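All protein chains of the complex are present and in place, except for one that has been dropped.
Here the chain labels run A and B in written order, and each chain numbers its own residues starting at 1.
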Amino acid sequence: MHYEKEETIQIYQGWDEFYAVEVGDKLDFFSRNGRLFDVIFAQQFNRSFLDSMCNLANQIRTLARTKMGAQKLSSLLSHKRAMLYFVQPSTRTFISFLNACHILGMRESEIRGTTTSSEVKGESQEDTIRTFASYVDLIVIRHPEEGFAEKAAWVLNQTDRPVPVINGGSGPDQHPTQALLDIYTLGRSFENIGGLDGKKIAMVGDLKRGRTVRSLSYLMKNYKDITLYFVSPEVFKMKDDIKAFLNKHKIEFYETDDFASVMPKVDAIYMTRIQKEYSETPSNEVDVYPEFHFTKEHLSTIQSHCIIMHPLPRRYEIDVDVDKDPRAVYWQQERNGMWMRTALITHIFGVEDKIAAEFN
Amino acid sequence: MHYEKEETIQIYQGWDEFYAVEVGDKLDFFSRNGRLFDVIFAQQFNRSFLDSMCNLANQIRTLARTKMGAQKLSSLLSHKRAMLYFVQPSTRTFISFLNACHILGMRESEIRGTTTSSEVKGESQEDTIRTFASYVDLIVIRHPEEGFAEKAAWVLNQTDRPVPVINGGSGPDQHPTQALLDIYTLGRSFENIGGLDGKKIAMVGDLKRGRTVRSLSYLMKNYKDITLYFVSPEVFKMKDDIKAFLNKHKIEFYETDDFASVMPKVDAIYMTRIQKEYSETPSNEVDVYPEFHFTKEHLSTIQSHCIIMHPLPRRYEIDVDVDKDPRAVYWQQERNGMWMRTALITHIFGVEDKIAAEFN
Partner (left out) sequence: MHYEKEETIQIYQGWDEFYAVEVGDKLDFFSRNGRLFDVIFAQQFNRSFLDSMCNLANQIRTLARTKMGAQKLSSLLSHKRAMLYFVQPSTRTFISFLNACHILGMRESEIRGTTTSSEVKGESQEDTIRTFASYVDLIVIRHPEEGFAEKAAWVLNQTDRPVPVINGGSGPDQHPTQALLDIYTLGRSFENIGGLDGKKIAMVGDLKRGRTVRSLSYLMKNYKDITLYFVSPEVFKMKDDIKAFLNKHKIEFYETDDFASVMPKVDAIYMTRIQKEYSETPSNEVDVYPEFHFTKEHLSTIQSHCIIMHPLPRRYEIDVDVDKDPRAVYWQQERNGMWMRTALITHIFGVEDKIAAEFN
């Protein structure tokens, strides 16, 4: 892989100036040679990219089913090394990325939690990132600070050793690989009924603070005739920025607090966690907004092809009794994350043609 | 590997019902296609299994001596991924399993300690286990909760993505891979003197709370004419359940607090840690029950073939001066654990014939 900067990349004066630029106006900065180099925002994904990633993920999972195929995959990037820098704990996302690296034969270094990197506290964030880049070929970052992954990519792109940065979740807003796996799960589930175009999707729960439903809503602009149903209590309604975005792109949406009335209408129900407002820690009370939970009884009211999704972990939003219904796809959705992250890394390193070649 | 459920497996109504079933009556639940699928109890091991595992472990260590052999081993499961889920810290068992995975070329994910998995606290244990199963092909569990590994296997065996579970120690009682490596060490040491049948074994120390000596006692029913000597202070005598078991299987045993008188009689001395009763943390007092310690002076009183074992870590039970005597096999015993765990994983994935083929 060449690390040649696109000539069109404008180098900004400083981080603050760059950070202030509208996301849509700086996407080129994170691409090289016509492909994604850093994956920071869901806005970097267009329809053709999403379709190709879903196709690639399908090819990867097919290959992984045989020992020969799995060994082919693990030879693709056996010469590359990754760093998983997870300052914010996230067992699920961490293990998903880790196993994506393993599938591709990458060796990985881990920084989990802040304690391990205590020694580097004396140095600047920029220096820490440069240090990691000294040793590895890819950095996956999860960080509580909004914009941290973007900053890391910004720093590295100005050095003579840029390495790709993938945002594994930073701050309250961006978690682009979660959006990717959600699209993949929807696409796979609708494979035999015309794909995602024209579908009706309910998003349920805390839509105000829910990072996943926000990202997914943005990505809907890539599909035709989508209808969204935002189902939440009044206090957790979807924020205005998303609604303005949907209006601008003429995406139909409805807001309601009547979950039951929406259930029979939709092709997918995207459940999310809901908890008492302002509570810092997950509540263990079963009775928090039970009218926004999905129970065994609801299975008879939804369409026979309607899938039930959840970004997990779940608490009481979905009865465990629902798990055995084939329309409950959240466990597949979780595993899809691993395949999709594998596909993404494959793309970044430009070796997807070696996978495609297996299917000629 | 197929994940076809044996038709004979009865699915129980719920975990509580299943857990209450006598161990001996539910062993089939953890086997598939005529081989162990989950390794939860030492009761799953019969004589023919123990013999074949010891033989397999020998073959593996022989292969590992050459680069070509080691590379053969590391190609066997290079397409499989393991999760080491060690909620209870245990450096020794952890590193032993980890290197067993490495020997077989597996890639592994680690959860060590409870802090790393703090984020998943909001979810149920069952969901956490299913999540791990989404990403990997084998889960090794160490957990302070009795029955936890069994529960994990029970949960996964009812999903469409069961993955094998190995109990790396859960609760106060079961630690089946420790029992396996103890049998292996005894078998190897007695290789040229007729094997384990007919041998006399002293177990010394805290027999009441000692998980390893309890498991090992159970496994003695697989061997002929074994005599056991339980050597302990009155307060740490072997519990009645084990003694009832031995009586039932007509295994000769003696109880005594006179270590010196037993020493010259036996073929193996299995030392264990002993500390003041009710003390939570390891005592550093050298003078705790010194009459149950093995010292350099004792070397002249034991038989020339009598081996000295210890599950480690040791404190003062065995003088370091004893280490250099060839009959002190505890360091080999520790390393045997790695080979035996490698053999066990090889068995679970059904690739032992590929190892055997190297010896035709």
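The working rule: a contact is a pair of C-beta atoms (placed from the backbone, for glycine too) under 8 Å apart; a residue touches a chain by one contact, two chains touch by 3 or more.
Keep in mind the model is a prediction, meaning the values are calculated, not measured.
Checked against the hidden chain, the listed residues A:Phe132, A:Phe190, A:Phe253 or A:Tyr330 yield one contact partner: A:Phe132. The hidden chain makes contact, of the residues B:Arg92, B:Arg161 or B:Lys354, with B:Arg92. Remark: the omitted chain is touched by one listed residue; of A:Asn46, A:Ser109 or A:Thr295 this is A:Ser109. For chain A, the residues in touch with the chain missing from this view are 78-79, 81, 83, 107, 109, 111, 115-124, 126-127, 130-132, 134-136, 159, 161. One chain is missing from the display, and on chain B it is touched by residues 64, 67, 70-71, 74, 89-92, 95-96, 98-99, 102-103, 112-113, 273, 282, 312-315, 320, 331, 334-335, 338.
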